[in-house]
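Removed from the display is one protein chain of the complex; every other protein chain stays in position.
Showing chain A:
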Amino acid sequence: MVFLTLSCWIRNRGPDRFWKVQELLKHARHFRGRKNRCYKLALLAVRRAFVYATKGRKLKKRNMRTLWITRIAAATREHNMKYPILVHNLNKCSVQLNRRVISDIAITEPRTFLSLAKLARARQQEGFQAALGDGKEPPGVLSRVMLQ
């Protein structure tokens, strides 16, 4: 007698479940607890980790910029000036150094940073002088300044 239905009952579910599971678990091997061994828990933890990494890459840019600004502000205050004054006057002098480089200079090249601060201060004084002017009105204009 030949039994044929027994072999029809065996299903081949797919040969590579092991490797698909390992692909996920390899991202979880350094986690703590059962998340590094059990597939269901690892799935949730790995998904969360990837989403946090994606969001963190955007936040890193913002945080680094605020860090640079804080460092530049601290360095300018050592030279009796404030951060917005420095940045505004450097822009007016058309010096296009970005904040990362200015913070690096403030840390590793203090003399160069001092020269930048002095440049900004000089440009600020020039701006004040230009705004105050001679104390005279342009010709053909009558005002209180002339009558005084």
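Criterion: contacts are C-beta pairs under 8 Å (C-beta built on N, C-alpha and C of every residue); 3 or more make two chains touch, one makes a residue touch a chain; residues count from 1.
Going forward, contacts and distances are computed from a predicted model.
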Under which of the names "TATA-box-binding protein", "Large ribosomal subunit protein bL21m", "Proteasome subunit beta" or "Cysteine dioxygenase" is the non-displayed chain listed in UniProt?
"Large ribosomal subunit protein bL21m"
Touch with the omitted chain, as defined above, among A:Thr5, A:Gln96 or A:Ser143
A:Gln96
Which residue numbers on chain A touch the omitted chain?
27, 47-48, 50-51, 53-54, 57, 77, 80, 82, 93-98, 100-101, 104-105, 108-109, 111-112, 115-116, 119, 121, 125
